[in-house]
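Here's a structure for you.
Removed from the display is one protein chain of the complex; every other protein chain stays in position.
Which chain is which? They are A and B, in the order written, and residues in each are numbered from 1.
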Amino acid sequence: MEQLINWLANILENTSWWGLPADVSAAVIVWSVYGFILALVVAPMAMIVLTWLERKIIARIQDRIGPNRAGPFGLLQAVADAIKMLTKEDTTPAGADRVPFNIGPGLAAVAAILIYAVIPVAPGIVGTDLNIGIFYIVAVGSFGVLGILMAGWSSNNKYALLGAFRAVSQLVSYEIPMVLSLITIAVVAGSMSTVTIVDKQSWVNGGWYLIAMPVTFLLFFLSSVAEVGRSPFDLLEADSEIVAGFHVEYSGLKFGLFMIAEYVHALAVAALTATLFLGGWHGPFVTQLTASSPVAGAILGHIYFLLKVGVIVFILMWFRGTLPRFRIDQLLDFGWKFMTPVALLNLLVTAFVVKLFQPGVSTGMGYAISAGPLASFGGVGQTIALLIANLLVAFLVSLAVRAFARRSKAQALRAVAAVEN
Amino acid sequence: MAEQIVFFIFTILVLGGGIGIISTKNLYYSALFLSMTLSGMAGYFVLLNAGFLAAVQVVVYVGAIAILILFAIMLSRRMMTSSEPQTNRQTWLAAIVSPLLFIAILVLVLQVNWPVSSAAPTGDALILLGMSFLGSYVIPFEVISVLLLVALVGAIILARDTHTDTGREQ
Partner (left out) sequence: MTAIPLSWWVSVATALFVIGLYATLTRKNAIAVLIGLELMLNSANINFVAFNRYTTPNQVGGQIFAVFVIAIAAAEAAVALAIIIATYRRSATVDVEDIDSMKF
């Protein structure tokens, strides 16, 4: 085992461009490899659990029983589905562009899986701690859009093309509020690295960002639900309008890849929300336990992280079971005319508050930041100030929405009156 | 050695995509080859110790420009199916001039003995980049942001359909 670790360390040490820290110790290597395995194997396998969970939860919401034939409680239903998918005939439409048609689903799935590389699941366990972590997440999302566009165009089907158009306009629109809320987090944490963001959410440093920034949380969560294309934003595959959108012509394994992409991406969003807002692996006793025994701390971190992810996943399914679908023009209006301005306002206010509480920094790299006037209140003070600022933003936004609603209602009433006269 | 192999892989992506762009007749393939080239460029930036730039490359080029070009191609797709040749009369001239230019530039550039520094980069390039953007390069940075806003407004005004009454095509 020792030899194996040394061998691995040797390989990784000689390749500085892997983004690993310069002083690679054997423990770091092992945890990194474990993180990679987690990202590449466990995340896709989670899809099987998720499909079962989703069908069960939605069945309960709709007062049904849900799958209960395959295995106890229908647990093997997802396995049966997977076998069905694998054994189905893999068809290609006659007029399809073969090469892009085949690359599309793979690209979509890979883009979703790549997100896991930067999600820290427990203290010290992360695929790779990139200094541009959350920006990297935005970047790999672009490949998913490309895959959808390739699939929609190459299928040679008008519904697929319409679905691709819808998908791309939706994804590009909702990328903006998502990125703006990510920038807000980067401003507060002072870093784009996911590991640092989790570290900053310990209670000493001011606690979870959900408490400090509820508005940012809502903006991020809603726009990333739209980014995954799940209900109520599932316009890209609205089955009652455009059959199934961009993947209408796919069957067999390639269809399965799109399904994997969707579920893996949904899980990634849940994991990301837990990382950025719910404190990641933080929970009672994790830090103390990690200090005495890293393995026990890691296990406890896993448990807390999975619990948080589970809550978010449940909320996602709750959305799907209870909310009706947007119309495409409402969807784009909501993104451009509501989410984006609110995200911009929120970023401005947050940046102002953070500047007030900025602790003085001076490193040996030839730059220094002077301390803000309220720096002595520390992280907890900043959390309270951010919460107040966020509530203020929410209040202003609700005032603006109310004024707008009244005006449009008066307009509608006038129009009705004009018709009646 | 490992870096050289990675360099070759990305070179295949970049130059293969470039050759694909000029050799295919199908505009849609051209745009897909373009996104291949752009992804390879992101790999180059990682090799050159510019991770932030790699992410910018993917977000802006692959995620915005390539997608925008694909979108425009789809909107004007009657053009795609035209059977006439996609090249103009200058093709033969360009086919002679371009390789000559390549050789000329290469000969010139390879003769120069560039003052290469062997120092390894120290510190976090990301921090340096952030400090430079808000330090010595702050005015270009602000100008760029104004430029982007102007381009955004201008593009919306240009692309808006003024002829049809409701803009049904959008």
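Here are some notes:
The rule is simple: a contact is a pair of C-beta atoms (placed from the backbone, for glycine too) under 8 Å apart; a residue touches a chain by one contact, two chains touch by 3 or more.
Nothing here was measured: the structure is a model prediction, and the numbers come from that model.
Although it is not drawn here, the omitted chain touches the following shown chains in the complete assembly: B.
For chain B, the list of residues touching the undisplayed chain reads 1-4, 7, 11, 14-15, 18-19, 21-22, 27, 30-31, 34, 37-38, 41, 44-45, 47-50, 52-53, 56-57, 60-61, 64-65, 68-69, 71-73, 75-76, 78-79, 85-88, 90-91, 93-95, 97-99, 101-102, 105-106, 109-110, 114-123, 125, 128-129, 132-133, 137, 140, 144, 147-148, 150-152, 154-156, 158-159, 161, 163, 169.
In this text, only the chains that are shown with their structure count from here on.
If you check the complex, the residues on chain A that touch chain B are 14-15, 17, 19, 97, 100, 130-132, 135-136, 138-143, 145-146, 149-150, 153, 161, 164-165, 168, 172, 175, 192, 365, 367.
On the side of chain B, the complex with chain A involves touching residues 2-3, 6, 28, 32, 35, 39, 42, 46-47, 49, 51-52, 54-55, 58-59, 62-64, 66-67, 70-71, 74, 123-124, 126-128, 131, 135.
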